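The block underneath contains the structure these notes are about, expressed in structure tokens.
Removed: one protein chain of the complex. Kept in place: all other protein chains.
Here is chain A:
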Amino acid sequence: MSVADATLSETQLAAFREQLAAEPIEYDGLAADYDAAEDTYSIETPDHQTSLGAAELSTVAGEQAAYISNWYFYTQQVTTERKHAFCRWLELADDRSVPARYDDLESGIDREWGELTITTTLAADGDRRYEIRHVNDSDADGDALTMHTDPFDARDIGTRDADGRYRPLRTAPSLDSGWIFPKLTAAEVYEAVEAFYPATIVNWHREQRGDLDIDHWRDEQDRQSGIYNLITVLPDEAVEWAAAACCDDSQCLKRREWQLSEDEPLAAEGGDCVFPCREPCSMVVAAGREWAKLEREDTQTYEFELTPSEKEQIEAIIDAVADGTVDDIREADLSEGANRYRARYLREKRFDDDGNLSGTPTHPDGHDDDSK
């Protein structure tokens, strides 16, 4: 539907009249007023100004109708401030005038939220329709994707990755693809996004309004009690490593805004996703607790015999595990250090019967490993 074809339904006109009977309207480029004495309506949009008798109101069409249906959608149908802000962001409302937007909405306006592509289009009456699919399916034929209508299905889609493994962190960049929500209302698109990426809209909105409350690592340490108080002894530089290990965009899409403390920023990349992370999540806190335990150990000097290629191979294996690329290494690709045959060969050659690298015991003085 283009701006020129815009018309108004009886429901929209009734709401418009009712609102003007109470007070004038000013919304998004529309200014309207009702003069009770003359029984006339004055409607002003950036390029047009009209004055209509009550009987003529239903003839409003084109650009002015577009402005009124836009007012109707955003004030009568999307009623909470947060949903309002989100829907406006989805159609780039702050950057474009109503007519320009209505023209763009004809073919659809795409925005990305994490791994979601959300497309807003217009229904005939100016109501919005939303489609959600995985960013990797942007060019896919909609019919080839599994169709969903219930926004809460998003919860199940987000529970496991493409390999069927559990995703404890819903904001990890491992959302499975192959599905589509072809036609959601404003209320439904909000719920679906909330189910895919819980609490991201509200925190984004708080940030937009300039009142995102950030709890830094030290705040978290202060709050922890019980078995988690271990994290209070995690060295500062380990927090840096933990943030780089866990919060990088390759692991979690949220844009990390928390630091060591307000005046002690972390050097690790926070990411550039649209939605922020306002405090260390339970995964990072649980990992921090584990690292706090491990960091209590003192370093020790070991002597290992390795060829230069073997040293590099160990580094390649660590990289492959850390980057999650182990499964990408082909069975017969012996040039890869993390290739399974290469790893098995190294183990045969360099481990003794007790699994010690180069036959070097972990505790040369014979005492037990007290970290276990």
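The working rule: a residue touches a chain if its C-beta (ideal position, glycine included) is under 8 Å from a C-beta of that chain, and two chains touch if they have at least 3 such contacts; residues count from 1.
Keep this in mind: contacts and distances are computed from a predicted model.
Trainee: From the names "Molybdate/tungstate import ATP-binding protein WtpC", "Branched-chain amino acid ABC transporter permease", "CoB--CoM heterodisulfide reductase iron-sulfur subunit A" or "Sirohydrochlorin cobaltochelatase", which one matches the UniProt record for the unseen chain?
Mentor: In UniProt, the chain excluded from the picture bears the name "Sirohydrochlorin cobaltochelatase".
Trainee: If I consider the whole complex, including the chain that's not displayed, which of A:170, A:216, A:255 or A:350 touches that chain?
Mentor: That would be A:170, which touches the missing chain.
Trainee: Check the options A:82, A:96, A:293 or A:340 and report the residue that touches the missing chain.
Mentor: Selected residue, touching the omitted chain: A:82.
Trainee: Taking the entire complex into account, which one of A:96, A:111 or A:155 touches the absent chain?
Mentor: Selected residue, touching the omitted chain: A:155.
Trainee: Which of these touches the unseen chain: A:63, A:194, A:207 or A:310?
Mentor: Only one listed residue reaches the unshown chain, and that is A:194.
Trainee: Could you tell me which of A:12, A:45, A:203 or A:251 touches the chain that is not displayed?
Mentor: From the options A:12, A:45, A:203 or A:251, the contact with the absent chain belongs to A:203.
Trainee: Using the document's contact rule, name the residues of chain A that touch the chain not shown here.
Mentor: Per the touch rule, chain A residues meeting the hidden chain are 80, 82, 152, 155, 159-160, 166, 168-171, 194, 197-199, 202-203, 206, 215, 223, 225-226, 278-279, 281-283, 286.
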